[in-house]
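One structure is given below, represented as structure tokens, and several questions about it will come after.
The other protein chains are all here in position, but one chain of the complex has been omitted.
Take a look at subunit A:
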Amino acid sequence: MDMTPAIPAGEARRATRGGALLSGPIVRRAALDAFAKLDPRRLVRNPVIFVTEVVAILVTVLAVRALALGQPWSFQAGIALWLWLTVLFATFAEAVAEGRGRAQAESLRRARTETRAKLLLRADDRTLWQPRAATKLRVGDLVLVEAGDLIPSDGEVVEGIASVNEAAVTGESAPVIRESGGDRSAVTGGTLVVSDWIVARITAAPGSTFLDRMISLVEGASRQKTPNEIALDILLAGMTIIFLIAVATLVGLASWNGQPPSIAVLAALLVTLIPTTIGGLLSAIGIAGMDRLVRFNVLATSGRAVEAAGDVDVLLLDKTGTITLGNRQAAGFIPVPGVTERDVAEAAVLSSLADETPEGRSILAFAKERHGIEAPALPDGARVIPFTAQTRISGLDLVQGSYRKGAVDALVRSLGGEAPAAMREAVDRIARAGGTPLAVAKDGRLLGAIELKDIVKTGMRARFDALRRMGIRTVMVTGDNRLTAAAIAAEAGVDDFIAEATPEDKLAYIRRAQAEGRLVAMAGDGTNDAPALAQADVGLAMQTGTQAAREAGNMVDLDSDPTKLIEVVEIGKQLLITRGALTTFSIANDVAKYFAILPAIFVASYPELGALNVMALASPGSAILSAVIFNALIIVALVPLALRGVRYVPVGAAALLRRNLLIYGLGGIVAPFIGIKLIDVILVVLGLA
């Protein structure tokens, strides 16, 4: 019995990420589900495959009737068999896609165990509580959660601070801090309080918690067709009707000179002409797209949001943590005249020995890398001067001297003098380049400056270039002043920036871009991001963020990595490309099928039409059967592509279109000629033709 609680869920999901497309158990279960999905009441949602099933039933009845009457029945039975296989392959594709999601849902469901909550009876007294089943909690209830308790439902921390293991939803087992107020106040049902306690106000009704939504999402249970899917369905249904007309009227047209073709032959013609390939794979593509996002640890509230991601024109990215590494880092030591760079470096190292901030650590690392200075251990008897907001200076008093570093103006003032001109120049230059200068002094003497810089993450410039080729503008959002922002923007290679950004500025920028007809995506975590997240066409909220932000966005990143916005856009595009590519392929296939079936059908009336049998198929019977078999097998052959998605290359639309038209358009015309001929040869070899 599996007693492990929350943790394995997320890890299981991570393990499946990038795993084999089709694993044994999923395929076995899908094969069974494929039969369950044959129910016409369910299949009617998919017009193309529904028509195929109706036709399959009709031909089956005819075959049975022929058998009963002692007429030749094997051809009809062969057609009927492959029509049924066409339907089954289509339902199988959908079942496989769902099965992959279900495997993840199973692991999630383990986290949603029956929890007993400690319901507070009075808001101001946390000693007074009564047990209550988590499923009976209502929105607005206050619950106490203490170390070792599972948080019973989604909520907002109103009191207290606790470390919480959220592995159940994020897969990340390092605990995170949750506290009242601020941007880390949201808690998720099913996650585990590891230390301390919190009082949370319940924000989700039973059955609609984050975990519940996540389960139904990955299972595809609550899946609704997306707008683009609906439009595509209409196109496919329309084409089905058109080909129904073309085939049905053949009964009349062919009887003008000769006999009309048999029902089985007309059924074969109809099914090969209607777009069964894309019809059979459409829902699998949609489910798989959602699934890719989930494997990527991003949850979308709807398929609509994933489609919108493909359309985005403008990306709003926060500077800190997204474009630059979270903290500033030392990038240079600039001495005043008469002092060597190494002197500055040594003084900087000693003044930072007790500095545990990332900036301080970066000074030690930089001095070691650039000047080979090993930081000594903090000597006994050293007096640490801590940084305070008032003095803005920190340092160390040692036997060999006192070392200080701090804000330039503060340190210079404390030394009681004027900075030399060279120092002022250096400071100005650093500020202009988007960095932050610190001053370093030893024994009351100014030695020089440390340049702290925002370090742009490696590879960001290349990614922004790629986005630009996709037609997407990147906008950096920062609280820095214009000068600093401009310098970092130039270094990172973004297209635009919003400096000294307030939440209102972000909102205004998004509205302006939308008024110009652009679609905007942004990532955010704080409560004050909520309006902008809601306004943006794609709002990616961070799992570590506030409940307000999570509600406002239409996607949640469980890893809380805003950089992933870029991949989300790519996944959206990939989904649409896959749909378009397979639609084009499916429609282009019709040309070859005509060349297989038309001469076969009409050769009895006009033997001269045999000239159209360019594939030199063995007999009319084998030609028709080969086309039907190809039509069925191509669905299975394309299942991996539908699940994996067509590879997306970030080039401009024109180049992408040329490439995909060549592969799926031209390929769609050529492939069936080869495939049908091959099947025909095999049928002949097997003696079936």
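Quick notes on this one:
Here is the rule we go by: contacts are C-beta pairs under 8 Å (C-beta built on N, C-alpha and C of every residue); 3 or more make two chains touch, one makes a residue touch a chain; residues count from 1.
Throughout what follows, contacts and distances are computed from a predicted model.
Protein name for the hidden chain, per its UniProt entry and selected from "Nitrite reductase (NAD(P)H)", "Acetyl-coenzyme A carboxylase carboxyl transferase subunit alpha", "Potassium-transporting ATPase potassium-binding subunit" or "Multisubunit sodium/proton antiporter MrpD subunit": "Potassium-transporting ATPase potassium-binding subunit". Across A:Gly24, A:Pro131, A:Gly459 or A:Gly517, the single residue that touches the chain missing here is A:Gly517.
Remark: the omitted chain is touched by one listed residue; of A:Leu121, A:Ile177, A:Ala231 or A:Ala365 this is A:Ala231.
When the whole complex is considered, the residue among A:Val51, A:Ala186, A:Leu273 or A:Leu643 that touches the unshown chain is A:Leu273. Among A:Ala410, A:Leu609 or A:Val681, only A:Leu609 touches the chain left out of the display. When the full complex is taken into account, the listed residue touching the unshown chain is A:Phe243, out of A:Trp82, A:Phe210, A:Phe243 or A:Phe464.
Across the interface with the omitted chain, subunit A contributes residues 227-228, 230-232, 234-235, 237-239, 241-243, 245-257, 269, 273, 307, 310-311, 313, 468-473, 516-519, 572-574, 576-577, 579-581, 583-584, 587-588, 590-591, 594, 598, 601-602, 605-606, 608-609, 611-612, 648, 652-654, 656-658, 660-661, 664-665.
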